[in-house]
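Provided herewith is a single structure, encoded as structure tokens, for subsequent inquiry.
Note that this complex is displayed minus one protein chain, with the remaining chains in position.
Order as written gives the chain letters A, B and C; numbering starts at 1 within each chain.
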Amino acid sequence: MNFGVIGYGYWGPNVVRNLTTLEGSQVLTIADLSPSARTRAQKAYPGITVSSDPMDVITSTEIDAVAVVSPVWTHYELAKAALQNGKHVFVEKPFTSNSAQGEELINLAGQKNLKIMVDHTFLFTGAVQKICQLLDEGTLGKLYYYDSTRVNLGLFQHDINVLWDLAPHDLSIMDFLLKATPEAIVATGQNHLSAYEDVAFMTLYFPEKVIAHINVNWLSPVKVRTTLIGGEKKMLVWNDLVADEKLKVYDRGVNITSQDGVYELLVNYRSGDMWAPQLGQVEALRQELAYFVDCIANGHDPINDGCAGLRVVKMLEAASESLSKRGTLVYL
Amino acid sequence: MNFGVIGYGYWGPNVVRNLTTLEGSQVLTIADLSPSARTRAQKAYPGITVSSDPMDVITSTEIDAVAVVSPVWTHYELAKAALQNGKHVFVEKPFTSNSAQGEELINLAGQKNLKIMVDHTFLFTGAVQKICQLLDEGTLGKLYYYDSTRVNLGLFQHDINVLWDLAPHDLSIMDFLLKATPEAIVATGQNHLSAYEDVAFMTLYFPEKVIAHINVNWLSPVKVRTTLIGGEKKMLVWNDLVADEKLKVYDRGVNITSQDGVYELLVNYRSGDMWAPQLGQVEALRQELAYFVDCIANGHDPINDGCAGLRVVKMLEAASESLSKRGTLVYL
Amino acid sequence: MNFGVIGYGYWGPNVVRNLTTLEGSQVLTIADLSPSARTRAQKAYPGITVSSDPMDVITSTEIDAVAVVSPVWTHYELAKAALQNGKHVFVEKPFTSNSAQGEELINLAGQKNLKIMVDHTFLFTGAVQKICQLLDEGTLGKLYYYDSTRVNLGLFQHDINVLWDLAPHDLSIMDFLLKATPEAIVATGQNHLSAYEDVAFMTLYFPEKVIAHINVNWLSPVKVRTTLIGGEKKMLVWNDLVADEKLKVYDRGVNITSQDGVYELLVNYRSGDMWAPQLGQVEALRQELAYFVDCIANGHDPINDGCAGLRVVKMLEAASESLSKRGTLVYL
Partner (left out) sequence: MNFGVIGYGYWGPNVVRNLTTLEGSQVLTIADLSPSARTRAQKAYPGITVSSDPMDVITSTEIDAVAVVSPVWTHYELAKAALQNGKHVFVEKPFTSNSAQGEELINLAGQKNLKIMVDHTFLFTGAVQKICQLLDEGTLGKLYYYDSTRVNLGLFQHDINVLWDLAPHDLSIMDFLLKATPEAIVATGQNHLSAYEDVAFMTLYFPEKVIAHINVNWLSPVKVRTTLIGGEKKMLVWNDLVADEKLKVYDRGVNITSQDGVYELLVNYRSGDMWAPQLGQVEALRQELAYFVDCIANGHDPINDGCAGLRVVKMLEAASESLSKRGTLVYL
């Protein structure tokens, strides 16, 4: 499968490295507007054509699929042109700048019988795969909450706020794990250094009393990537920054019973063993791209298709509306 | 100074231990409704009178000050009776169940020329004292945000939700450090095991774009007590659970400049040294009680007086209103 | 059972607190040479007799057992006098200053039918109890090594070096867990601030290729209490400084096979799950003292009797000899 890659900034090199070393894929052309990015690409890959014009990728007759690894505001135009030219599309998260764009791309791909994959990389990590298994097998029991903290210093984006930059990771993971759509969203936040919020918080009310929360911040002195998930039977902590023991599953919980006619609740705390399952070690992006190649070859719709991307964009839109009102409840 | 202590459950023994070993204070009577609490108290302090009736404390002619270390819903009645009987009052946080009660107690104490101290213990920790100094000296520069995570498994309270249980710590610290009142508050959360929310999140909009956030949870498998404070010049992380290096001050930040006529923002990241100042090691409650004795003796109003307690209660009331609407912005 | 306690410095108050709150024991007399220690003792325990003369404890006709919580060089004299006066003896680690003293005390106790317990507190921690269980049940498989790091800043002792101060903890734990005597010992170290070594390292060669190592240091900027234990089937890390997850058991290991006629060894790494068992939470010293009371009452010899104390002293003597020669192998 022949790929073209548009965008060789921060993430693009990782896409190219994997596509060039995977079985079954190769990169024919890389496009980037920045001369220095092109120089880096050419030095690292003497055998690949490097261009300043994304249309060289989009209109190439040899290219089967295009990876759009450029800023969010360019996704729609580039993906649309690629689809119109008969290319499958792998596009960075968030899928598009708004849901109308996302719906249009999904329809276009359907008409052309082409695949869209949105780069929800985390779905392909050993940690998320294992959490999914624990949820599906009922190990955690009924879910109570999902609480993610994703903060660090920078990288400030120039076209989107911190919610659109960092929250798509968590929203796509929730979408994958919870298999449910939130009923309503509340977002709060503040901008300090530009017109875009650099600190933001988001609460998602899911059905059946499941509550989710996301804390994102470009102004944190330390990097944190920690998610707590609480269930009736087990609870877990996922710390994505450690090399080992990223996932810790705790046999801890609370039982509350109230006896008839008795005022006091009887609270019983369960505090058992902790267990850190060994996780798959393969690079997530590599797994994801191999899966994309396989989906195209076999005509399967990826789990992280345009519809998944659209669901994330709709949550971001609701969050933006709430944020603009400093925290109103917005129903989806 | 002669003290009576009402309540010998979880926190009361710490109050008694300090009052009995401090210079200038002693405990004459301990009251608790629970027979087992009374047995523990009597075994540990054979020389102190132990009673099942709080009025034995409140009406004693030998007692100068009463420590109310009982559930929140009892604070108002007990503190009021103590004040009416001419006793100074040390009362657990949160001060009262609502602001009307708090205002009444403040007025009563004023009329009687008695002191109220609300047990905002954290103000007397080495960490908060040092943060206060860093803010006052301008080391952190203009403040951007205050973000606290305070989660653990239990202790479920029977009369209040997790916000009223855990957030008073953060609200009292903010009140002390920021020396400002929030303009508006948004709170979200969910109950899972009883009628009271066990997971909750709170955003406070302070003047001058300072944003604060509190994450409290009784259903976390792990205990976390971490606060991030971001300023223009320095940022800090306060981890209250470690024995050493509780406070880390980072010379990190971001400068953003936009040149006229230039589209791109110029973002400059500063990533310098980290510094963990040595903190005072004296037990915070001990400092606080010694300060209370001193305030009474010298007629000073404590920083954590009834007014400070009332400000915290007002924030909790606003948060409750927002929470009941699943996240509406509530102005103070 | 009536106790007298000699020594109310750093550790003595813990002994007294437990003996006064345990069922079945009480403290009649505390002796200490230091006036300030006596003042502290009397203030905390108005009902206990406090004396400057240890003979008030040793010769009391009401006292059944004496806790010797004084410097090492006083253990022999005080314990001997206590035994001669018909008292059972609980004595701090290390048991005595040399093995001849230890043997004499053991013989004396035997003649008098009295019990000696050496305060090897760690044997009564949840962590050591669990490790013992894992070893006894064969979970770890054949043992490879035991490696302990026990370093911090101070407390400098005035009569013994860092090996005699800190290593008894590890030696008593090894003695309990390995149920074997080392064949030979090598110790190295250096003094910097006094005549006594403040940094020292010790290797113990046990039978069947089990090797143990102890790293002790009074000049470390940070406190470390970490032990690694490697077995054929499982390996574990015990970090005694964390509140939770002190013990982590790893399903990790190495299999090496060499095929006939093939030069290369075939190395196979096993990297499975990690498991942190919930540990008993009762204070170790409390367990130990309750056990001592029980041993006396029922005539049982404690596992940490004089013989266990003597085995530790013999290891320390061998280490001292090796250390004096800067690291010669000394056979036991």
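A few points about this structure:
Note that in this section contacts are C-beta pairs under 8 Å (C-beta built on N, C-alpha and C of every residue); 3 or more make two chains touch, one makes a residue touch a chain.
Remember, predicted model here, so these are calculated numbers, not experimental data.
Seen in the complete assembly, the chain not on display touches A, B, C.
Here the missing chain is touched by one residue of C:Asp147, C:Glu288 or C:Glu317, and it is C:Asp147. Residue-wise, the contact with the chain that is not shown comes from A:Val222, picked out of A:Met1, A:Leu33, A:Ala180 or A:Val222.
When the whole complex is considered, the residue among C:Gly9, C:Gly86, C:Gly126 or C:Gly327 that touches the unshown chain is C:Gly327. In the complete assembly, the contact with the undisplayed chain comes from C:Met235, out of C:Leu114, C:Ala127 or C:Met235. Listed residues C:Asn217, C:Gln287, C:Asn304 or C:Ser320: the one in touch with the omitted chain is C:Asn217. Panel shows chain A; residues 21, 43-44, 46-47, 222-223, 241, 243-244 of it touch the chain omitted from the view.
Residues of chain B in contact with the chain left out of this view: 244-245, 251, 271-278. In the full complex, chain C touches the hidden chain at residues 144-145, 147, 149, 151, 153-156, 158, 184, 186, 188-194, 199, 201, 203, 205, 209-211, 213, 215, 217-222, 228, 230, 235-237, 248, 250, 252-254, 256, 258, 264-265, 267, 269, 271, 322, 325-329.
By definition in this document, only the chains that are shown with their structure count from here on.
Chains compared, chain B against chain C: the Cα-based superposition rotates one onto the other by 180 degrees, nearest 5. Note: centroid distance chain A to chain C, computed from Cα atoms, is 52 Å. Between chain A and chain B the centroid-to-centroid distance comes to 38 Å (mean Cα coordinates, whole Å).
Chain C has residues 244 in contact with two or more other chains.
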